[in-house]
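Before any comments, here is the structure.
For this view, one protein chain was removed and the others were kept in their places.
After this line comes chain A, so read on.
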Amino acid sequence: MRGARALAGIAAITLLATTGCSTSEPTTEAGTDPSDVTLTLYNAQHVDLAEAMVKDFTAQTGIKVQLRNGKDFELANQIVAEGAASPADVFITENSPAMSLVAAKSGFATVDPDTQRQVPARFTPPDKSWVGFAARQTVFVYNPSLLPAAQLPTSLLDLAKPEWKGRYGIAAAGADFQAIVSAVLALQGPEQTSAWLTGLKTNAKIYPGNGAILKAVNAGEIPAGVIYHYYWYKDRAESGANSSKTELHLFDAKDPGAFLSVSGAGVLKSSKHPKEAQQLVAYLTGAKGQQILSDSTALEYSIASDVPANAKLKPLSELSPPDVDLSRLNGPEVIALMQKAGLL
C-alpha cells in the first residue's frame, strides 16, 4: 500500500516537474481551411534553401510549414524510431540513401501521379515512394600550386592507392560523402568497396564537412579533397575567400566518382495532413519551386519541370554520371562498411 502510494507520488512529482513548461503541439483538423494547417518538414537540406522554398510555398498556398533541421541519416533514423507517432509530414534530404532508408521501412506514401510526372525517371526510385527535387555533382577540388593538373586522378577509386597518402581530405562523417560511398558500393560491390575504404582510412585526412575541406585546400593545408560542386560555386559567387586558389576536377565519365547525388522529397505515411503534404512535394518539384532553387545562392542543380540549372553551373546535360538505380543506394550497409574500415 505504502509502496504504491509512494510510487504514485513519485510519478506525480516527476510529471509536475517535467511538464511544467511543455509546449503544446499545434493542433489542426484535417479538411479545414489550408491557412489553419501547419506542416512539419523534417529538413536535411541546407536551411537557407529550404526556408526560401518553403516561404514561397506558404505565400502561394497559405499553408504554414515549420522546419526541424538535421542531417540526412539523423532525421531518417529519427523518423523510423518515431514510427507512426512521428510529427513529420514531409521529409527532404540532401542525398537519396536516407530516403531509401525510410522507404525500406515503408515510411512513405506514394507520391501523387501528377508530381511523379514533373520529375524525370532517372531522379526517382522505381516504386515512386519519393521523388528527387535537386541534384549535386561529386567533384575533386584541388590547389594547382600543390597538385599539378597532370597528376589529377581519373577515378575516385585511385584515391585508395598509396601515392595519395595524406594528399586529400574527405568529410567521412557527413551524409554527402556517405552517398558517394553508396554509389561505389552499388557499382563495385561490397568487397571492393571495403578494400577501397581501407585505403581511404590510410590515405585521407578527415574533415568535419565539405566547407572545411574547401577552406583547407584553398589555404594549402592539403592539395585536394572530395566534395560536392556547389560548395565551390557558392564560395566563388560570394567572394572566393575560400576557393580562389582552387580549381574543380571531374572524374572520368561513368566513374563512381562522377556520381550525381539526388536530393529527395517524400510524404510520410503517418502524416496527419496528407493532402497538404502532397501539395508541398508537388511545389518543390514544380516550376515555381524549381525556379526558386535554380535562382537561389544554394547552386544545387534543379532537375524537375524542365527548369534549367543556374547559368553559373555546367549544364546538367554535359555531366556524365554513372547509371545507378536510386533505390539500390544503401545507407545502413555503407555505414557498416565505413565503421568496419574505421572511418566512422
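Annotations
One rule holds in what follows: a residue touches a chain if its C-beta (ideal position, glycine included) is under 8 Å from a C-beta of that chain, and two chains touch if they have at least 3 such contacts; residues count from 1.
Simple rule for what comes next: contacts and distances are computed from a predicted model.
Of "MBOAT family protein", "Iron (III)-transporter permease HitB", "Amidohydrolase" or "NADH-quinone oxidoreductase subunit B", only "Iron (III)-transporter permease HitB" is the UniProt protein name of the chain excluded from the display.
Considering the whole complex, the residue from A:Gln45, A:Thr58, A:Asn77 or A:Ser271 that touches the absent chain is A:Asn77.
Among the residues A:Thr58, A:Asn242 or A:Ser327, only A:Asn242 touches the chain that is left out of the figure. Although one chain is not displayed, its contacts with chain A can still be listed: residues 2-3, 6-7, 9-10, 13-14, 17-23, 40, 46-47, 66-71, 73-78, 80-82, 85, 87, 173-175, 178, 206-209, 211-212, 214-216, 219, 221, 238-239, 241-242, 335, 339-340, 342-344.
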